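Removed from the display is one protein chain of the complex; every other protein chain stays in position.
We just call them A, B and C in the order they show up, numbering each chain from 1.
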Amino acid sequence: MERKVITIYHGPQHPGITGNMSVELDLMGETITRARTHVGYLHRGFEKLIERRTIIQAFTIVCRICVPEPDPNEANFALAVERLAGIEVSERASYIRVMVLEMARLGAQLLWMAGQSGSVGLGTVGQWSIYDRDLILDLFEQLTGGRVYHMYIYPGGVRRELPDGFLERLSALLDYLQKRLDAYDRLFFDNASFQKRAIGVGVVRGEEVLRRGFSGQVLRGCGFARDLRRDNPYLLYDQLEFDIPTQSAGDVYARALVRRAEMRESIRILRQVIAQMPEEGAIMQKLPKHRKFTLPKEDTYVAVESARGEFGYYMAGDGSEMIRRMQVKGPSLIHAFSLLEPLLVGEELSNVALIMNSLGICPPEIER
Amino acid sequence: MLLLDLLLMLLIAYGFGFLYYGLYRNLSARVHGRFGPSLAQSFSDSIKLFVKEESTTFGWMFYLGPVIMASGAVLNVLFIPFLNQGESLQGLSSYGNLIVVLYLMVLGPLGNALGVGSSGNPFGVMGVTRGLTRLLALELPFYLAAIGVMIDAGSADFGIIMQAQSTQSNMFAHPLLFAAAFISFLGFMGKSPFDVVGAPQEVYSGPATEFSGKFLALLMSQSAMFSFAKLLLMVNLFWGGADHLGELVAKTFVLFVAATFIGSVYARFSTVQSVEFLIRIPTLLGIVGLALL
Amino acid sequence: MDEGFIPYQQSLEDEEQSIKSTQSVIEQAIAWFRAHSMFVLAYGTGCGAIEMPPTFTSRYDIERLGVVGVATPRQADILIVSGYCSPKTLKRVIRSYEQMSEPKYIIGLGSCTINGGMYWDSYNTIKKLDDFLPVDMYVNGCMPRPEALIEGFVKLQEKIRANSSEAGYIQYRTRYAHYRANQERLFGTQVQPRYEENFAGMNL
Partner (left out) sequence: MKFELKNSLAPLSALSKIFEHPQTLCYPEVKSETVSGYRGFHINDLSTCIGCANCQDVCMNEAIDMIAIDKDKNPKNNSGCIPRIDYGRCCWCSLCTDVCPPDSLKLESECIWADDDANRFLYQPKDKPC
């Protein structure tokens, strides 16, 4: 008997999609026979806009490339400009940068937890974890003056001195979060109903992941301990102690467990940063004036480990005050096309949101 | 006199249904750590929906769906006695029995399937398919429990079933049957982990996807009344009914709070998983419970 | 020269008083219920989507005001356009708006909906949302804080209760030719069916 195939669009306006994108699904009953990712809903032409702005002006726009976790973009941009222009950053500024990056990572993981639990209808976790993320954003507000877009990590250092008593407040928040993580374990990660949904779903095979350029939790969920903070250290990560958690199953649940362990590692790194932060030191290098700041005719590639995988910038200067070319490589592009499309085939419709969230697909960075 | 009684029953079911829905929103908000809306929020919602313009048309079959659902809920309320003694609030229970009520419980979802099918929305159809699949799995343990209760009381009549529990309620006399019925009751109430029908992350609002305005208000009213009917049914079958209105409110409230809290801490099963779960665990409990009778 | 935002709050309140006196009691009651029960379709067109979760969850809990999110346009009263729109998104936004039943309102979240925001010189975003759809309330900021979004809802409540003919959905019916012309200019030949057909039989 021939069964009818219906085609539906999962998104862009859909509660189960991770942002403004859509997945075209061919369904036979509730089983997916073909999946195609559609993007283009968010394209703003960042890379072109950056070519029209001076270096200082372009700095404000890069954080908009990834909304849930803007700071890796700022760090990437600053690192690339510093490498091209030959600027050295003070140790204190580097520590502050590591602190900002790890706080942002923690916030992004909490936001991911809300999405992942929402995709299986466990709204309570999301209500709690978004609250806890807000506490991190409150600290960002005091430090940088911005809630979501911090525009804080700047070529040459960071823009503001730490407010009085900031490290104590951060330390208190870490104690609180440490306790909350146990509550999340009970309600979410160890919840039998979540395990029932997540184990054995969206399995990525171990052999292909390295060949196809996946990164982040997809790799670490398959048992590969790859992390740019360890493999290609930037800032001060080679002086800090942390583990790279891995799981071997490669399914949605393995990726969730990797993230659970990463949250604890972030707290561990932040505690070290608080202990080792130098008391004195400049936070900002002397930079040329706005229109005099030029880049030499060279190019470079820098990459940092974001909460979802490798985030890389290619940057080329041409001796002028503008950036000649900038290319952004986020983890979501590869995950949303070459991984998601084959992964969805054969799954049920119920698991689409589950798998998309576990891959950490973030549309704004797919299309810039 | 009977007419007045019936009207009163409907009014109580409607009022308490909405109050409980408001309480549900409030209590789950407390679990989330927030205040939640005011108790009267659902009333405001339904009044607003009743005065909203209606612009979609899919033919009269589409509009028939909510109407059949609402009539199913109304009949359900009328055939279940509110109190276990006295003359008032007995409704039509002397003309029907448990079997009629169990039959009427299926009417709503079937009517919904009729209406949603004519809208042609794939998500609506998918939601209805999920609903009917789940319904089949839900009914098996619930029927087992109901049969057990009927065998125990020797009758399908609500009055006799409640009389039989005057010394010890069925919940303690037959805990396995109660467990089976309670798990499928969670499913009937549309609570997690069995809320696969209208899962927003999967099929938008499921069967309600195409309904707006007055028909959405009708759907909301019927689901409020229907959940009160289900609470009543559980109280009558397993907790020996209620002597007066205060006891009724207390008993339904406890049951309702239990369902709300369980719903807010478990993840949603997929269709296959919930059918598998319902066929396996509560059905097994029901069969063992029947065997122990 | 007035400093800060032009102080017009007083004039708005006076106007509201005068409108209220012309409304009957039933109209006022209906407007009150509409203002206190708002079903929201939160379309995450851009960055603004990131501040929606805190607004709707336990930190700011907008459900206190009777605002609740729904999944489909059919059931929604309010459409939140959260940030810049590329033409491809705008098509879907217009489609969603036209599927909503009246009365319906739009909240434009963030500077991008007001005058282009950061992407004022981008080749792939629209600059003023008001050219294509009637926006009822703009919320200022890049990112707007959750408090700002709540402020937008509170002001929109006042506007709904005033029940004036300035409301966006009435504008969209009466000035449809204007909006349609702008849409056609942007989308070229790939336009959607005319909205007028939906309310052809209605009394305008």
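The working rule: a contact is a pair of C-beta atoms (placed from the backbone, for glycine too) under 8 Å apart; a residue touches a chain by one contact, two chains touch by 3 or more.
Quick caveat, the model's predicted, so the values are computed rather than measured.
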Omitted chain - touching chains that are shown: A, B, C
Contact partner of the left-out chain, one of A:26, A:47, A:141 or A:341: A:141
Candidates C:58, C:96, C:163 or C:183 - the one touching the absent chain: C:58
Selected from C:78, C:126 or C:142 as touching the chain missing from the view: C:142
Sites on chain B contacted by the missing partner chain, in the whole complex: 27, 29-35, 261-262, 264-266
Where the unshown chain meets chain C, residue by residue: 1-6, 8, 58-61, 64-65, 111, 114-118, 120, 128, 130, 135-142, 145-148, 150-152, 154-155, 159
Hidden partner interface residues of chain A, rising order: 53-54, 56-58, 60-61, 124, 131, 138, 141-142, 145-146, 149, 151, 160, 163, 183, 186-187, 190-193, 195-196, 199, 290-291
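The rule is simple: only the chains that are shown with their structure count from here on.
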Distance between chain centroids, defined by C-alpha means - chain B, chain C (Å): 37
Intercentroid distance (Cα basis), chain B paired with chain A, Å: 43
Shared interface positions of chain C, touching two or more other chains: 57-58, 71
Sites on chain A at which at least two other chains make contact: 14-15, 127-128, 131
Complex contacts: residues of chain B adjacent to chain C: 25, 29, 32-38, 41, 44-45, 47-48, 51-56, 200, 204-205, 208-213, 216
Residues of chain A touching chain C in the complex: 12-15, 19-20, 40-45, 48-49, 52, 60-61, 64, 67-68, 111, 114, 126-128, 130-131, 133-134, 147-149, 364
Residues of chain C defined as touching chain A within the complex: 41, 43-47, 49-51, 53-54, 57-59, 69, 71, 73, 84, 86, 88-89, 92, 96, 118-119, 121-125, 142-143, 145
